[in-house]
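Input: one structure, supplied below.
All protein chains but one are shown in place.
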Amino acid sequence: MVGLVPTIPVFLFHVQVVDARHRAEHDAAEIRTETMLEIRNLVVKIADEDKQIINGLNLTVNDGEVAAIMGPNGSGKSTLSYVIAGKEDYEVLDGEILLNGENVLEMEADARAAAGIFLAFQYPLEIPGVATMTFLKAAMNAQRKARGEAELLTPDFIKRVNSAADALSIDKAMLRRPLNVGFSGGEKKRMEILQMALLSPSMCILDETDSGLDIDALRIVAEGVNALRDKSRGFLVITHYQRLLEHIVPDTVHVMSKGRIVKTGGKELALELEKSGYAAYAEAA
Amino acid sequence: MAAVQETIDQVKSIDVTEYKYGFVTEIEMDKPAKGLTEDTVRYISARKNEPEWMLEWRLDAFRRWKTMTEPAWSRVQYPPIDYQDIYYYAAPKKGADPKSLDEVDPAILETYKKLGIPLREQEILAGVAPENRVAVDAVFDSVSVVTTFKKELAEAGVIFCSISDAIQEHPELVRKYLATVVPVTDNYFATLNCAVFTDGSFVYIPKGVRCPMELSTYFRINEQNTGQFERTLIIADEGSYVSYLEGCTAPKRDENQLHAAVVELIALDDAEIKYSTVQNWYPGDAEGKGGIYNFVTKRGDCRGKNSKISWTQVETGSAITWKYPSCILRGDGSRGEFYSIAVSNGAQQVDSGTKMIHLGKNTTSKIIAKGIAAGKSDSTYRGMVSAHRKATGARNFTNCDSLLIGDQCGAHTIPYIEAKTATAIFEHEATTSKIGEDQLFYCQQRGLSAEDAVALIVNGFVKEVLQQLPMEFAVEAQKLITISLEGSVG
Partner (left out) sequence: MAIVTPLKTAAEQALSQQFANVKAELPGTLPVRKLREDAFAGFEAKGLPHRRLESWRYTDLRGLLREAKPLATAASVTPAITARLAALPFDGVRLVLVDGAFRPELSTLEGLPDGVSVQPLTEALVSTREDLARILSGPSIADSDTGLMLNTALMRDGVFVEITEGTELAAPIAIVSLVSGEEETAIFHRSVVLAAKGVKATIVEVSESAGPKASQINGAIVFETGDESDVQHLRLVTRQVPETVQVQSLLATVGAHAKFESFALVCKAATLRQQYFVKYAGEHSEIGLRGVNLLGGAEHSDVTLVMDHAVPHGVSRELFKNIIGGEATGVFQGKVIVRPHAQKTDGGMKSNTLLLNDGASMFNKPELEIFADDVVCGHGATVAQMDGEQLFYLMARGLPQPQAEALVLQAFAGEAVEFVADEDLRAFVMAEIRAWLSQREASSVVSTV
C-alpha cells in the first residue's frame, strides 16, 4: 500500500521521496521551498451518516512552515486532522491529500505514520496495562521497519527517550506507567510532544494542543514544539484560541469555517480574530 | 515491562498460524482393550503394582461412578461421550518402568525435546543458574517417564515423584492426604478419575523448607482414542513454600480426547503453594473438529492458619475447558488467589472460574479473571465466593473482564457471591468490552500495524495475570496468547 504511484502530473516537478529524512538530505542541497502537504478540494462526510463536514477544502503547508488553522467549534478542524491521519470513521467523497506529492488517502493510518504524518491528539488515548516505554519502542521500531531501517538497540532507545523526556520535564516514573492512564491533561499533552520528538515526523499536526493546559504546561509544550521546528518539517497547528500562537508563532494563519478555508493571512490575522471573533467568517463561508 | 516487550519482539518472528505441538510420536504402546469395567480398573492397578488398599479404593470409586450422571449445568455443549470407546491406559512398551533416563525410549526423549522440555539434566543445566533450575516430571499418556533433579530435591527433604511411585514409596502420606480435598464422589469426572487415574505428580515439602527450585510437570497425550487421567497431590507442610508449574500439549487429531484430571493441594500452617498452569491442549480445528475435552477438578485446601494458595492459569488450548481451580480457606488468616487468562478462538468453549470458600476467620481471597473470546468461541467465567457464618472478617476482591474480538463469539460472566456473615466485605466488578476503535487508531497513528496494535492492547489487558507467572512461563504464555488469536482481527 505504501508504494502508490502519484498520478498527478502537475506535481511531478516536485521531487517525490517517501522518507522525510532522505528527502531532507536532498533538500539541503537545494534552496527552493517545496510543498510538504497539499490538500486539494477535500470533501468529507461522517462514514455512517449523511453529515458532510469538510466542503472542498484547499490547503498547502510548505517545508519548514508553521501553519495555523483557527476556527469556531464545529468548523471541521478536528475532522480535518483525523482525515489527514487516516481515521476510518470518515468517508472522503472527493479531493486529495498529498504528502510530498504522494496521495496518502489509500494508505492505512500506520502507513501514513511511517510516511511521516504525526497527529498530536486533542484527547490522547489511554491504553491500560501497556507501559509507556513499551509503547514508544514498539512505535519507533514499527516505523523504522516500515522504512526499511534497522530496529533501535535498547540502550540507544533509552538514551533517546531520556533526553527527550528531560527536555519536556517528563518524570521518568511516568514512562514506566501504563500509557496515558491516570495522567493529567498536561502530562498527556507533554507525552504527545515526546512522541513527536522521538518519531521525528515530517508533517506534524497539533489538534487543540493547548486545551486543558495551564500557562506553565503550555510554555513547556510550546518550547518542545519550537525545538522541533526545522526547515524540513511542516506544522499544522489547529486551535480555537490565539493564546497558543503567542508561544508557537505561525508563518501563516488560515481561518476555517463550515468545512473550508475562508481566509488566509500572516500571524497578525490571529490577533485580529481574537478581537473581532469568528462571527464575520461564519457568514463568509 | 520486559516480558511485554520481549513478546512483541518474539511474536514478530513467529509465523505459526497453527498449533505447533500437533505432531505424533510413533511409538509402540502397551494398551488394554478399550472400554471401562471393573477389569479395566484391576488391570491399571495391577500394571502399577499397587497395594490392595489402593485397588479397593479404586473399585469403590468405580462402583459409585456408575451410579452418577454427567453434569449438565455448565454452558459447554458436546455430543455424549462413549466411555466404552476409550483406552484407559497406554504406556510405552519399551523401557517400561525405567530406572534411569537411559532406559527411556529415545523417541520419548526426542518428543519432549521437540516440545522444548529437555529431560537430560546435563542439557537442562547448560547455561542455567542453579536458582533458575526447574525440576520436571514428564507424563506421557498414562505414565510418568522420568522425574529430574530428584536427588538434589531429596537432599532438601523434598519429595517430588510420580504419584505411582509415591503410592509405593510413601503410602502413609498418600493415604493421609489423597481425596481429602476433592472427595471421591465430588463430581462425575473426579470420581471417574479416582477409579482409573494412571499417573501424575506427587510433591511433599517438609516443615520449614523452601523448595530450592521450581517444580513442574509436563503432560503429553500422544496415543489415539486414549483418555488421560492425571492425579496430582501436593502437600506443603508447616512453614514451607513451593512453586509448581504445569504444561500440557497433545497431537492434532480429528477425534476428541478426554482429559479428566484431579489436582489436590494442601497447605498447612504458614505454608504457601503457588500453582501455575499453561494449558495448551490441542484445541481442535476452526470448525470444532477434534481437540481435547479438558474436564478438570482442581482444588486447594488452606488447611493451616495463615496458609496461602495461589492459582494462576493461562488457558489457550482444549476444545472444551471445564475447570474451576478453587480454594477452601479453612485456616484462620489464610489466603486464596486465582489469576486466570482464558483465550478462546475458533470453536472453542470455555467454562472456567474458581470458588473461594471462606470458612476460617479473617480469610482473604482475590480473583482476577481475564477472558478473551474470538472467532466463534464461547467463553464463560463462573465463580463462587462464599463466606460461612463463622468466617468473620472474610474479604474478597473479584475482577473479571472480558474482551470480545469479532461478532461471532460470546462472553459470559456468572458469579455467585454469598455472604452469610455480616463482617464480610466482598467487592465484585466485571466488564465486557471490545478493543476500542480509538485505541487502535491511536496506535496505528504512531505507526503500529493493526495486528501489532491488537497484540499490544491484549497484552495490556492480561498483564496483571501474566505478572503472576514465573518469567520463562510468562514469555511462553504471551506467545501462546498471540498465536491463539492470530487471524482473529479482520
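To keep things simple, chains are lettered A and B as they appear, and every chain counts its residues starting from 1.
Assume a contact is a pair of C-beta atoms (placed from the backbone, for glycine too) under 8 Å apart; a residue touches a chain by one contact, two chains touch by 3 or more.
No experiment lies behind these values; they were computed from the predicted model shown.
Note that the absent chain touches B when the full complex is taken as a whole.
The omitted chain makes contact with just one of the residues B:56, B:429 or B:472: B:429.
On the side of chain B, the interface with the absent chain consists of residues 69-70, 72-73, 389, 392, 402, 404-434, using the contact rule stated above.
The rule is short, and it goes like this: only the chains that are shown with their structure count from here on.
Those residues of chain B that touch chain A in the shared complex are 1, 4-5, 8, 436-439, 441-450, 452-453, 456-457, 459-464.
For chain A in complex with chain B, the residues that touch the partner chain are 85-89, 108-110, 112-114, 118-119, 121, 124-125, 127-131, 133-135, 137-140, 142-143, 146, 176, 178, 195, 199.
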